[in-house]
Each structure stands twice: as structure tokens, then as C-alpha cells.
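Left out: one protein chain. Kept in place: all the others.
Let's turn to subunit A:
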Amino acid sequence: MSSPPSFKSLGLIDPLLEALEQVNFTTPTEIQVEALPHALEGRDIIGVASTGSGKTAAFALPILQKLWEDPKGLFACVMAPTRELAFQISQQFESLGSSMGVRSAVIVGGVETIAQSVALAKRPHIVVATPGRLLWHLENTKGFSLKGIKFLVLDEADRLLDMDFGPVIDRILKLVPTERTTYLFSATMTSKVAKLQRASLSNPVKVEVSTKYQTVSTLLQYYLFMPLQDKDTYLVSLANSLAQNSMIIFTRTVHDAGRICIILRTLGLPAVPLHGQLSQSQRLGALGKFKSGSRKVLVATDIASRGLDIPSVDVVINFDIPTHSKDYIHRVGRTARAGRAGKSITLVTQYDVELVQRIEQTIGKQMELWPTDPEEIALLKERVNEAGRVAAVELKEQNANAKGGGNGRKHRRDDGRSREDERDRDDDVVEAGIPTQRKKFKSR
């Protein structure tokens, strides 16, 4: 390659170049360089690139360019596994397409359907949706169809094509025209051909920026080894020592997310929770607070592990070790985005050693030990345990209140919507890749 390619040399039209300038995208990222020429040729694309490398723009730009040539309503449909991701993608479309007057609608669960029906009836150019609610509208909203769409995008495609979303995606695919352009994008891609066939690509180009599942080189990965019973204490000491940074703490269960959030708050660290048992407005509110920087700590389940682009995250802490190495890659991909530096720290107990080794094998790197001061841990222990008890009481009260209001946890999830919505579930209801029934949380 003689000179570094620019957006212009990739063949983008002026309105898009203007918009790119406005959002300060100066040079195309690797995936964009690789994918755009094929996309503008009109090929189907399977795009794999590490986290934070500009995948969203890589599929948004060609779609917007084609839309400019042939403007019409319901032009493209983008599917994403979580609601937050859907909102984020929609924002990106609107900011890149602002000079073209692009309208996009977000169709996700947990929001009133009628307003969405109205939004769809206005024929937005881009529909960004989670699969469950999109299918609901396809089947229940009279007069709405995707028969005219030209583009179908599956973001975090491996997640969408796995067993949980599979049947829904299959039904949606039956309702969209076969003559369309399909893009699959993810940081980790499934190799199983069967799954890819579901997406019924025609003669796709595979664009891979990294061959191996990878974490970016600017990310420093550490682990912290400690006995299980002192896990909370180590976390608090860690959070305390990194207090100036903005961080995401990932937990395996909703319960843990709530509990840790309360513990941290009790000890004077302002934290916000983000998990699937909050209402959609609470979720957006929590995310908003964290993004704006008014809260430095986000305690989240795997709902936040994919796709969310929060540039300022400095540290990712894995409170529970993810059972799948893929999930690990997505989680730590929330930091060190777009060339920035970042740290990830994984808490490892005596039971998790094998899992860590597996992850290390996948990413092809060795994690380093995060240094701790045993005296400090010993000092903190009493206070943390106290906070833990407070948290347990508070959680119990919250549950009792929710049930007293005739609104048990189970009920809250459906909101009176059909069961279809249930499939538009979030990643924390069932552990990723393990489509078994929800496990009862076991306290130690």
C-alpha cells in the first residue's frame, strides 16, 4: 500500500465525508478500509474485527451511500442483540446521515409497542431492532412489512445466530426479501457453517482484520488471585485504588450486580447498576449517568458486554470470570477502544484457574498478576463484610417491595407483553451459550 487510504479514496460521497468530518472520523480504520470497497460493490459481507475498531461505521457508511442513491422508506434493517446496542447503532446512523436527513427508528423490547408502530408507519429509512420485538411487529402490526428492504445487517452476528435468538432470526428471515444485501459483523465469529447458512448469504466476502480472536494490543490484562471468601474485599480494594478511573465491573448474575452496587455505594463509591431487571428507562438512565461521567463505576451483567461504545472506560473488572472465552473478549473490549489504552483485571478464585487458562489460550496472551497489599485487604475486610450485610438486607427489602406490589421479578420482565418479547431477552437471563434454565443463584 503506497499511501494510507482516506475515506475519499474509498469512494464515499460528499455528504458522508462532511458528516465524517463533523464527528471527527479522519482516517478509516482497518475494517473500514477492508470492507467498504466490497460493500460499495454490493457484495454480502462477513466482517470480523476486534472490539472498538469501527465496525458500526463500516456497515453504516455503505448503507447510507446506497440510500443517497435511492432514497426510500424502510431501506435497511439492522439487528442487534441488546437494546442499548440498538440505541447506539441508531445514534451512529443519525449522526453519520445527519446531512442527508436520515430518519431511523429503534424497535426494542420493554417499550410501548404502539409508539413503535407509529414510528414504523412513518417509514423511517433505517430500522434498528432487537429480534424479538421486530418479529412481534412483523407479525402483529398490520401494514408493516420489511418486504422493501435492501439491506439486512446482523451486528454481533455470532450472538444473534446462536441458539437463543436462532428461531426468531429464522422467522424474520422468512419475512424479508431474498434479494437484499446482507452484512454480518462481530468481533468474534462463529465458524459453524450451519449457522451462517441461516443468514442465507449469497456469495459473501469474508473480511477479517484479525485472524485469531484477539484483544487489542493497547489493552493491559491482569488477573488477581484470591480465596473465594475474600472476593468482595479484593474487589473493593481494587475499586478503591482505581477510584479516579471510570470502570465497568462485570458480574455473572443480576443479583450480584445489584449487591455489589450497594456495597460500593455504602462504602462511598458512587456506582450505578445496569442489568436486565431494570426497566428500559432505568437502563438508559444508568447508562446515561455513566457515559456523562457523573458516575464513575458501572456494575453490569453481560447485557453491557457487547458493542457498547463508551470511549472513556479505563478499566474493566471481571468480578466473575466469564464462562466463555468469547465473552471475555467482548467484556474487555469495552475498554481500550479505538487505539486508547485500557486495563482489564479478572478476579480469579481457587475454582476458576482452569477457566483462566482457557481464556489465556484463546487470546494467546498471558495475564499478569495485579499486585495487592495483604495488609490493606485485612484492614478492609471488616468494613466490607458489614457493607455486604447491609446490601443483603436492602436487596431483600427491594424484592419484598416488588412482590408486595404484585410485581414479582418474573412479571416485571414481561410487562404484560407477549412471550415473544421474552426472546428479546438480554444476555443476563441465560448465560451466553448455555441455553439451560435460569440457574438459582447460590450464595456462598
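The rule we apply is simple: contacts are C-beta pairs under 8 Å (C-beta built on N, C-alpha and C of every residue); 3 or more make two chains touch, one makes a residue touch a chain; residues count from 1.
The working rule: contacts and distances are computed from a predicted model.
Not shown: a single chain whose UniProt protein name, out of "Ubiquitin-like protein ATG12", "SUMO protein smt3", "U3 small nucleolar RNA-associated protein 25" or "Ribosome biogenesis protein ERB1", is "U3 small nucleolar RNA-associated protein 25". Here one chain is not drawn; of A:Ser117, A:Asn245, A:Thr372 or A:Asn385, the residue touching it is A:Ser117.
Only one of A:Phe25, A:Phe59, A:Phe144 or A:Phe250 touches the absent chain when the whole complex is considered: A:Phe144.
Summarising the interface, subunit A meets the missing chain with residues 73, 112-115, 117-118, 120-123, 140-144, 147-148.
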